[in-house]
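Below you'll find the structure, written out as structure tokens, and then a few comments.
With one protein chain withheld, the remaining protein chains of the complex are depicted in position.
Letters A, B and C mark the chains in the order given here, with residues in each chain numbered from 1 onward.
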Amino acid sequence: MTTTVAGEGWPRGRAIAIAKHVNAAMVVFVVLYAVVGILQPSYLEPAGLMNFLRRSAPLAILASGQLFVLAAGGFDLSMSALVTLTVIGGSMLADNNPDNTWWTIGALYGIGLAVGALNGLIVSFLKVPSIIATLGTLLCVDGAAMMWSGGSPRGYLPDNFRAFGRLVLHDVPVIGTFPIAVGVLIVFTLLAWWGLHVTVFGQRVFAVGDNPRAAELAGVRVSATRVAAFVISALSAVTGGIMLGGFGGVSVGVGSGLALQAIAACVIGGVQLMGGRGSVVGAVAGAFSLFALFTLLNLVGLPQSLRDTAQGLILISAVASGAWRLRHAG
Amino acid sequence: AQNFDDPKDFAYAEELLKMKPQGPEGKPWEQNLGGKEVDTSKYKKPGPYRICFSNAGVDNPWRVVGWTDMQAQVDKDKADIKSFSAADAEGKDDKQISDINSFVSGDSCDILIVSPNTTAALTPAVEAACKKLPVVVFDRGVLTQCPVTFVNPIGGYGWGIQTANFIAEKLPKGGKVLGLRILPGVDVLETRWSAANRIFKEKGINVVGAEFTGGDNAKTKSIVEDYIRRFGKIDAIWMDAGATAVAAIEAFEDAGQPNPIITGEDQEDFLVKWQKEKLTAFAPTYPTYQWRSAIIASLKILKGEPVIGPTWKLPQPDITEATLATYVDPKMPPLHYAMCGCKDLPGYPQRWGGKP
Amino acid sequence: MTTGALALEMRDISKSFPGVRALEGVSFDCAAGEVHAICGENGAGKSTLIKVLGGVYRPDAGAILIGGTERSFARPADARAAGVSIIHQELSLLAYRTVAENVFLGLEPTRFGRLDRGAMRLGTARLMQRLSSTIDPDTRAGDLSVAEQQIVEIAKALAFDARILVMDEPTAALDEVDAKRLLALVGKLRQQGVAIVYISHRMSELAAVADRISVMKDGRKAITAPASDLPTDRIVRLMVGRDLAEFYPPRSQAPPGPPLLEIASGGNGVLADIDLTVRAGEIVGVAGLEGSGKTALARAIFGDRPFERGTVSVAGAARQIRSPRAAIADGVGFLPNDRKRDGLALQRSPRDNVLLTLRAFAPALARAAGGAMTDSIADSLLRRVDVRAARLDGEIRLLSGGNQQKVILGRWLARDPKILIFCEPTRGIDIAAKAAIYHIMRDLASRGRAILLVSSDLPEIIGLSDRIVVMRGGRIVGACEGGASEEAVMALAVGHVGEAVIDPVKVGAAV
Partner (left out) sequence: MTAIVSGAPRPRRAPPAPLFLFVGSLFLYVGVAIWTGQTSQLHTEGWVGLLQRMVALGIVGVGQTFVILCGSIDLSVANLISVGAVAASFIMQGREAMMLPAVAVVLAISVVVGAINGAIIAGLRVNPLIATLGVGLVLQGLLSASFTDFAGSVPQAFQAFAYGAVGPVPYSVLGLFALALAAWWTLGATRFGAHLYAVGGNAEGARLAGVRTHLVMVGAHVICSVLAGVTGLYLASRLRSGAPWVGRDGVYDLESIAVVVIGGTLLAGGRGGVWGTLAGVLLFATLDAALNMLGVPAYPKLILRGAIVILAVAAYAARTREHVA
């Protein structure tokens, strides 16, 4: 049993830490994508890659937002509804008028902020477990979106609004094409990474997820931290919604199932449910892996239904191997 | 389970498509295709009436527009209607069965309208209801003859025939067709595909694939993009429902390809796009005005007037290059169904989300 | 003492965890009717040895013999079936179940497949009698105080007649009275021919009950010898590898400074009429039996369960302390008595844990590893409290109790509060670490901080405090000078006005 005086032996520690940071999901993604590329070489061209990134951007963004709530020990199921609300609300507010786009986006983020805060407050002060609380807000937000629009979207999304999900810049040096969505993805995930891994706030999130009581007795504002985490998750949902609406245009069922997919992506990325562990790199890698998997199954022409099966197996094996690593490698 | 590729039904649909609708001119929701009238005098009662409606759900824009039609029709006839109570089953068979039972036990209905969530599952409940009340069924059917009438348009086979024929005639020799379907297993959708597929086979048309989009725009776009990338060029898109037609077209735009020959549906966003881009397109319809017809039939029954039954086949108009102009209306919301036959109803267009 | 045949024998047991060799070829035995004590530093491997015996861990190597026949335990159930009963170090009761249900967990009597609750209640009542405790079998375990829960754990271990009884620091959470009762019980069980393995960090207890003593160090066994051959100082040397100069640091001669904490007639749900002043430079000990309100007092001052009556002033200024955060902002620090539950983010590193309070008060968007929160600053804090760990960026849950406690202490040094409240600071902590913590406390005091020491460990209170206040029933019932006799303090604590004269001044003078 080795014990060294504080300070010594940290380089070795750091080495291991770095080794740990090489995220398993990253490897999985690279492998999957390589196979995709072999089956369909166009995916290896810059344009193909960019297109892949554009498609997986919304899920990656949702995952990196969901990550904050997971790290704080909770769940956010209401994401799905918020995405739908964003698309439908966007179409109602902007109503095909490019001049409305900017304040519409502002308003949508406002709504997201409110919903996120509501989630956080319900969990922190009404002490309703987040899985139930966000299930409740999921129903409420869905209902609200439907009431507002009367059941189906009532306007079009103007083109400058849709640009975030749809516009692709052509003849860009080196990479050739550059979808705006990829830009959004980069900006958002960088922000998320900075917020979770660089700032003091991120450390508080982990501490709260790990042991809220200890955090409280150490002076951390537990409720505030939690609320903030839910707000970030909600804002990511709004961002994802804006991009999905932009990519595909208005529809009602956009959001369905996205929350669970985001959680799945995080878990595949090595995020630990019930708090304390996780990284943005992992969440994003997880999202990419999922999408690469879907693309792959698509290419080999597996029926829709069996894609679910594959996803289920991947999920379980990802977590199982994670748990195993945790037990067998300090 | 039912057979979704039944030659008899296919032939019957072809026959119906050829028929000339009878009934008031310009009011397809009151017309019928070769139906016989049934006597309803035994249901005659003094009005105003209490109408009850068990709705499968309002979980997609088609049902939303139809549901709005129905409510508007109720307003239109409010003189004859004392109360209109509706129960929404949220797409759950189990709940709809309970809903119907409590309508029946609640004796606050003079007549029961049912829009079944699924055919087989609702049959027992409807049979039970028939014993106590006159029942009107529309959209999906039930496996029993007990309802006074079953209101529905020509349906899936007709849709498949209309669309497939259009593509067959427009498609260049050896052209490639991609079929986009929403999800498997839904009777009204399966029959559309089976009929179209039958014709594609007969005419030796090259169907490069049929994919399920789950009615999701993003997914539709991705699938089409992938097919374009894989086959270089897709000449025609066949859809079993138009909700994601625009997304499919956008996939071609984003890929810098010429617009395909496409069959969509009567949603405004598709019609507007069609007009704007001068597409080679065709819009079959599964008219939402059948929701009106259900109310109309109910009132006739309660007044003892004869109605078309036991099945009332409504005409199923389609939208073509020629008739497009009359249906395009940029004032209406993107997912509004132009074949709503609702222009004469109270509250049009605001009630349907349109701008005055 | 009747030493029978070897009831238990463990041969060359080795056990490693990822990155740690917890046990290396440890051999150990215990005879029927013998008390064999084990002591050693935190992390020496005592609990691991016991958990191997109990079937919690499977040994990497080595053999276990029960009553002469070799056994291998796949799970705790097997060990119990073989007559091995263990009181584990960590309390593990079911908060929402009754005492009876807890005591008979895994041994529930049934009649025709139906739980025989009557029998369970009766059996529990009997056990409680045997432990001369008044705990009602039908109360929920969660409603009991820490000490009462410890008693229930003991009852659990006695619920089936084990031939081998292992106690891993059973008295850590007990006050004097209960601890003495337990030791008496151990004596009785030995008479009945039970083989008893007894682990403790309290040297006085070892001397009192042990027939033989084994000392463990760094996963190896240093020695096994009759208790008579092992005077305390020798044990300490074997454990720590050196002599402990002075266990309790000398009291400062300088007169105490200005009052930093003043409470006037404070009270809340549990506390009443609390008048207390703590001055700069002094360590005030709070003594009292379990449930006397010591912790409640600490928590009240720290704003966790605040005073609802009375006034509190910090450094002369009146304060309304409604939350821990407010307390910290006003310059109060607090070491909770339950490290794992209230003190540590167990999956975070020692660095993160030592910086937690700094980060709680830093601007949310500041760099977590910037300004006053760099790794090197964290490391220097950890060094100041002499934390020993393989890795400072590993998970803190893998550190030994002593080192975990030091990390929390370091957390407060970083804030450098005016007032520091220590709750059971050395509960379950080895003698060397204890000494280290005592010296840090005294050092803080001598640098003008005010220190409140809440503890059930009487020798510690007496040895360390400048002044001692004694609590009973949520009130402060008396005060003594530091170094007062145990009798005097106990007399106040239990409230017999008897031979010991309850006159603080006299008592103080008597020493």
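Worth pointing out:
FYI, a contact is a pair of C-beta atoms (placed from the backbone, for glycine too) under 8 Å apart; a residue touches a chain by one contact, two chains touch by 3 or more.
Everything quoted here is computed from the prediction, not taken from an experiment.
Taking every chain of the complex into account, the chain not shown here touches A, B, C. Screening A:Leu39, A:Ala114 or A:Ile131 against the full complex identifies A:Ile131 as the residue touching the chain left out. Within the complete assembly, B:Ile97 is the residue of B:Ala13, B:Leu33, B:Ile51 or B:Ile97 that touches the hidden chain.
Only one residue from A:Pro46, A:Gly176 or A:Gly312 touches the chain missing from this view: A:Gly312.
Residues 1-2, 4, 57-58, 85-88, 90-95, 97-99, 101-102, 105-108, 118, 120-121, 123-124, 184-187, 190 are the ones on chain B that touch the missing chain. Contact between chain C and the unshown chain involves residues 54, 56, 75-77, 80-81, 86, 88, 92-97, 101, 105-108, 110, 113-115, 133-135, 139-140, 142-149, 151, 156, 178, 269-270, 289-293, 296, 338, 472-474. Residues 72-74, 122-123, 125-133, 135-140, 142-144, 146-147, 151, 209, 212-213, 216, 222, 226, 260, 264, 267, 272-275, 303-313, 315-316, 319-320, 323-324, 327 are the ones on chain A that touch the missing chain.
Definition applied: only the chains that are shown with their structure count from here on.
Centroids of chain B and chain C (each the mean of its C-alpha atoms) stand 74 Å apart. Between the Cα centres of chain A and chain B there is a gap of 37 Å.
Contact residues of chain A toward chain B in the complex are 40, 42, 48, 51, 55, 58, 91, 149-156, 166, 168, 244, 247-254, 295, 298-299, 304. Of all residues in chain A, those touching chain C in their complex are 1-7, 9-10, 12-14, 16-17, 198-204, 206-207, 210-211, 213-221, 228, 276-277, 327-330. Those residues of chain C lying in contact with chain A across their complex are 17-22, 43, 45, 218-219, 302, 304, 324-325, 328-329, 334, 336, 341-348, 352, 355-357, 359-369, 373, 375, 379-380, 382-383, 386-395, 398, 411.
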